[in-house]
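Read through the structure below, which is laid out as structure tokens, and then see the notes.
Excluded from the complex is one protein chain; the other protein chains are retained at their positions.
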Amino acid sequence: MTRIRSGAGLAIAAILFAACSGSTATPAPASQAPASAAAPSGAAPSTAPSAAAGTPKDGGSLVVAIPGDISSTDSAFIQDSNSSTVSNQVIEGLVATKPGTTGEIVPALAKSWTVSPDGLTYTFTLQDGVKFHDGTDFNADAVCYNYNRWNNFTGALASPDYSYYYAAVFGGYGKDSNLASCTATSPTEVAIVLKHPYSSFLLSQTITSFGINSPTALKALDADNPDPTKSGYNTGAKGAMVGTGPFMFKEYTANDHITVVKNPNYWNKAGVAHLDTVIFKPISDQTATLNALQSGDIQLAMNLNPTDLSTVQADTKLQAIDRGESCNLFHLGMNETHKPFDNEKIREAVAYAINKQALIDTFYGGQAKAAITWMPAGGLYAKDEALPEYNVDKAKALIAESGVPADQLTFDFWYPSNVSRPYMPDPKGIFQAISSDLEAVGFTPNPQTKPWKEGYLKEEATGKYPMWLIGWTCDWAGPDNFLDTAFFNYQGGKPSPEFAYTNDALNKTMKDAEAATDDATAKTLWEKAQDMIRADMPTVPIVNSTPPAAAAAFVKGFVGSGNLTEILNSVWLDQ
Amino acid sequence: MTTTTPPPAPAPTAAGAAGGVASVPLLSVRDLVVRFRTQDGTIYAVNGIDFDLAEGETLGIVGESGCGKSVTNLAIMRLLPKPAGRIERGRILLDGQDLVVLSESEIRAIRGRDVAMIFQDPMTSLNPVLTIEEQMVETIRAHRTTSKEEARARAIELLEMVGIPKPETRLKAFPHQFSGGMRQRVMIAMALALDPRLLIADEPTTALDVTIQAQILEILARLATESGTALILITHDLGVVAGMTKRINVMYAGFVVESATTPELFALPSHPYTIGLLHSIPRLDSDGDEDLIPIEGRPPDQRVEPVGCPFAPRCAWRIDDCWSDNPGLAAIDGRAAVVMTGPAATHRIACFNPPTHDEALAGRPLREGFRPAPPPGTLPEDTGFEGLGSEEALEALEPQGAEHSPLLPRDEALLDAGRDRGQYPGDADRDSHR
Amino acid sequence: MIKYIVRRLLGAIPVLFGLSIILFAFIHLLPGDPAATILGQHARPELVDAMRHRLGLDLPLWQQYLNYVGDLLHGDLGRSFVNNRSVVDDFFVRFPGTVELTLAALAFAVGLGIPMGRWAARKPQSFSDGFITVVSLVGVSIPIFVLGLSLQYVFAVQLHILPASGRIDPRLQVPYTTNFLLIDTLLAGRPDAFVDSLRHLVLPAIALGSIPLAIITRITRASVLDVTHEDYVRTARAKGLTEKRVDGRHIMRNAWLPVVTVIGLQVGGLLAGAVITETVFAWNGVGKWVVEAIEAHDYFVIQSSILIFALIFLLVNLVVDIGYAFLNPRIRYS
Partner (left out) sequence: MATKAATPATVRVPVESRASRGLWRDALVRLRRNRPALVGLACIAIFVFVAFFAPWLAQYDPNKGGLGKTFEPPSAAHWAGLDKLGRDELTRVMYGARISLVVGVVSVTVGLTIGGLVGAIAGGVGGRIDTILMRITDVFLAIPGILLAIGIVAWLGQGLVQIMIAVAVANAPIFARILRGSLLSLREAEFVTAARSVGASRTRLLLRHMLPNALTALIVAATLALATAIIDVAGLGFLGLGPPDPRTAEWGTMLTDSTEALRRAPWLIFAPGIAIVISAIGFNLLGDGLRESLDPRLKR
């Protein structure tokens, strides 16, 4: 859910047959109390499964540290992980990913669905008797009210500033949109019709931006005001964020806290929250976060510096929490328009020069695995590409082979400041380590930096940087979200300037894969795509990380997810 | 004024034998030694002085800046800068009570009530942030249990006495709203608020315009006489004491070098330093063609323990003994019984080789072939001491000598030095005052 | 006196005017197009143009400046590029936190600094004087964030005596009405919450107040020492006043003057220090706001918050000068 504004629109074609094979799916609801859902097997044995044995107790308040303030309380506008962490507690969509997984679709407000054979019509059967937090009924009209609202956004609301994900998934608004219609065929049945088949549709509908809000509340707080800053629904006024989730929005004080309280009438009786109150508190400094955790100011920290993992583990009053399978990739960007990275041998040499295991030990506290391809190792169709392992001699040999003279092995190497990402907890430290590795084989990187939010992301996207640190956390788990959308997509027949990786065959293979109509073809094509990328080594995949969370020892029942969109209804306090 | 003799108890060290006992003087200072311990070493400020003061008597203490006159009087008030300044030895008897040994609260009861003081600079001696009323009332109420209204009435009365117009309204004013002369009047009024028995005025007119000086002195004299308060007037200006006081002590480098009644001193100045002082100032009654003779050289470095006569290096009459021994203060007429106070007080000087009357008038030795004794250890022929032209004399012409500059009184410098001990050198913003 | 205040207020106008020009110039000198910054790199050109138009960036510079000043005078400080919230609204949420923190730090610095300075001045060059001098020297030499994190570590993490961050335990759920939590908790009739928010103030106030504490200690010591040797203090003693009275009425009344001036100067330092302190202690205040704005190149927020900072600084100095005038009759009556 952590979006990086680097790709243009999302060009997602039909994939992911596993989730939408045209049949009625009836797995357990998403927000079910996962008392039995044992913590996913973590990467490191050191992390304690928090959903430990014991009978959940009701009551109590939990203070959760998030790395920054929320930016919106209107789920349609939410693009950042801080806001979605909060929104996910309150607003639910038609479908969700199963807690503890990143790609397994489970029913949420829709208890089942069917897909027409042409892949255009999705018919959702809704849960019965669900009420919004404001007491109004959740029904098919409410669903369509939301879909139509999004589709009818104009002006500022239709800008990437706000409803980015709607445009990204549906390709635009109104007539530009892939949404043909939303029809309430009965109070509990909705038919959503697309203009073109889009097999990632269901998976995409799991993200925060497609949560269903109370139409009454939206209208009451003027959610569609052409100036979103005047919409109380967007700015956290009282009465904003009215959904159907296990928690209800109570109050928001900018940069201070956001409070949600238990929804005692939650439609899914098994998923009624144990906690009375959850308070989200933005703390940006990671040391300060750990201090707050240890001093008892907060009980759950979503952003633990992996370096501090050992401190947390050593503290009997604390626990480290595993977030499950990784859904990200950290890689070393190289731009082929800059020398010496136009040379394939040089890129290969860089891949051999980097000591990934040292990086994992030093900066990730062991909470990462060396990447095997250009997407998470556990991702759909991920293929182990036998990527180069740390080998200084091999790197030097490749440089020699490349024929690039030593004085041309100089380049600007960029890293972002003022940031820590789940896949890149310490850019500055990682930069130094990689720099040293590169120097060891004969490169001369010239250090450069820009703040993450302003400058860095923009400049790297334009291809200004010869070499830089970059990565991707999945919006949803699928090869398209990484290989195409995030990395090597073509725009207007040309490769994205970010990597300037020209490979028309690859582009065609990916498009074919996205249009594939059966699993086997898709698998073959996506694996072929990965092989093609491996052959050119446009970037050097480094790790898939499993960023840990930390909590007070008495916090039980937390189920981590690799896409970091955990719902806290299962959490209870053992005290 | 009755003739008094030295107090019975202490045997005066320098004044010779005591006469008969008539009455206890108001103030009796005996063998007073004051030193300052500073970072630069010990400063020998007052080196064993004796004097008495009778009830209602006026005494002038005269000397160059730095001679110890202010220090003496601060010692009487026990107001020496702490912790540098200390009374090392001696007694200060007020009505027979030794002020030196009094506790802090006992001396506090005496300050302001029995002994009051007027300071040199009225610009800085009044607290700038308090009204005149506040400052006067607090003085009165510090010693008397009166209501604020009574104290205020007394303050108005006092201001009237010192000639401040519209005292009721002026009471509400702050010091900076007064002129220098007016402020000194306020100081006088404040000092007299409790009818003290002794008033010490430390250069009360030095900082004032010449035209104001006379007025202030007049007020001071009148009020002291009217109230019967004894007065010690400290000044570097012989002209001031001439008309104001009955007796004069001349001080030099922490010693009293000459003590006499005022008429006697002017008629028969007998110590070379006194003579020097008289010759270095223009006199209104002089013939006009008389040359001013500056005193050559500088006062001694008071960081050095004094040996011999402190004036010897500058003295034209010095003899060999002057370098090694300090002549004690003794009656000119050695056989006379020493009278310490009153109009019949004995004329005493501290000199081995007193100038004659003629020499005093001329301002230089007139004896045939007399040459000032050279410093010990130097060959006689080397010391062609001719006055001007000697190294010391040249130095005396340097502007920084400034012995007579009222702007840079040495006493202040001395007190400054004492204050340095109180300053931690690593300290910021010492310059914030002034 | 009123004349004096009016003159001082008028004197602040050209400074604010100059400041507005500098800030305006600063924003326009910054590399990059604010419109493009808002919309992102790949925004369609027509969207960027529309945004430029909405922001008035297509107008000539002088007109932009006039609009800017006009908005300022109407109390419109623009909107955040990042979250589109009104800068003024955000300011009123953030500002009380900074005021509470700054006042607490100032109270700590003054409340401890003045007695310490007086104590040191009492016996110059004694052990206690040397000790205080060394402490104050170290105080001005430790970066705030080092002190802040260390205080957190010792008092919150190790000793568990005080909370590590934030303004209040959010679990207490006190409604924010004024955003001054010390007031809000009382308004809500919650003494427990009041105590809690007070406890939250302690560590950040100490971290922020350490430099002013050192400076106030030093200036108090120096000032007391200076005044101690003033003639009027000697006069006061000569009048037979008790030491307590000499000290309180004569020495301190005068020694206050430079101290008050320095306290006024510290406010600028405190506001600057709040920038870092608020970051360390997750304190929701103007300082943290500015840092976030600068990181995000949130132009209007930077522009406005610096302007507000400067305005506060000028106002505080005015208040200090007026206070100084009240304490010092030489100014009051001239």
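Per-chain numbering from 1; labels A, B and C assigned in written order.
Just so it is clear, a contact is a pair of C-beta atoms (placed from the backbone, for glycine too) under 8 Å apart; a residue touches a chain by one contact, two chains touch by 3 or more.
Nothing here was measured: the structure is a model prediction, and the numbers come from that model.
Although one chain is not drawn, the whole complex shows that of A:L290, A:L380, A:I399 or A:M424 it is A:L290 that touches it. Checked against the full complex, the one of C:I5, C:V88, C:V140 or C:M252 touching the unshown chain is C:V140.
Contact with the omitted chain, checked across C:V110, C:L241 or C:I294, is made by C:I294.
By the touch rule set out above, subunit C reaches the unshown chain at residues 14-15, 18-19, 22, 26, 29-30, 133, 137-138, 140-146, 149-150, 153, 211-212, 214-215, 219, 258, 261-262, 265-266, 268-269, 271-273, 275-276, 279, 290-291, 294-295, 297, 302, 306, 309-310, 313-314. Considering the complete assembly, subunit A touches the hidden chain via residues 286-287, 290, 305, 307-308, 310-311, 355, 358-359, 361-362, 415, 417-418, 426, 428-429, 431-433, 435-436, 447-451.
The rule is simple: only the chains that are shown with their structure count from here on.
Centres computed as Cα averages put subunit B at a distance of 54 Å from subunit C.
With centres set at the average Cα position, the gap from subunit A to subunit B is 91 Å.
By the touch criterion stated above, subunit A contacts subunit C in their complex at residues 5, 8, 61, 63, 69, 71-72, 159-161, 228-229, 235, 251, 253-257, 259, 277, 279, 281-285, 287-288, 291-292, 294-297, 418, 451, 453-455, 457-458, 461-462.
By the touch rule above, subunit C contacts subunit B in their complex via residues 120, 124-125, 129-130, 133, 218-219, 221-223, 225-232, 234-243, 245, 249-250, 253-254, 257-258, 327-330, 333-334. Interface of subunit B with subunit C (complex): residues 74, 77, 79, 81, 104-105, 108-113, 116-117, 119-121, 124-131, 138-139, 142-143, 174, 176-177, 187, 190, 415, 419, 421-424, 426-430, 432-433.
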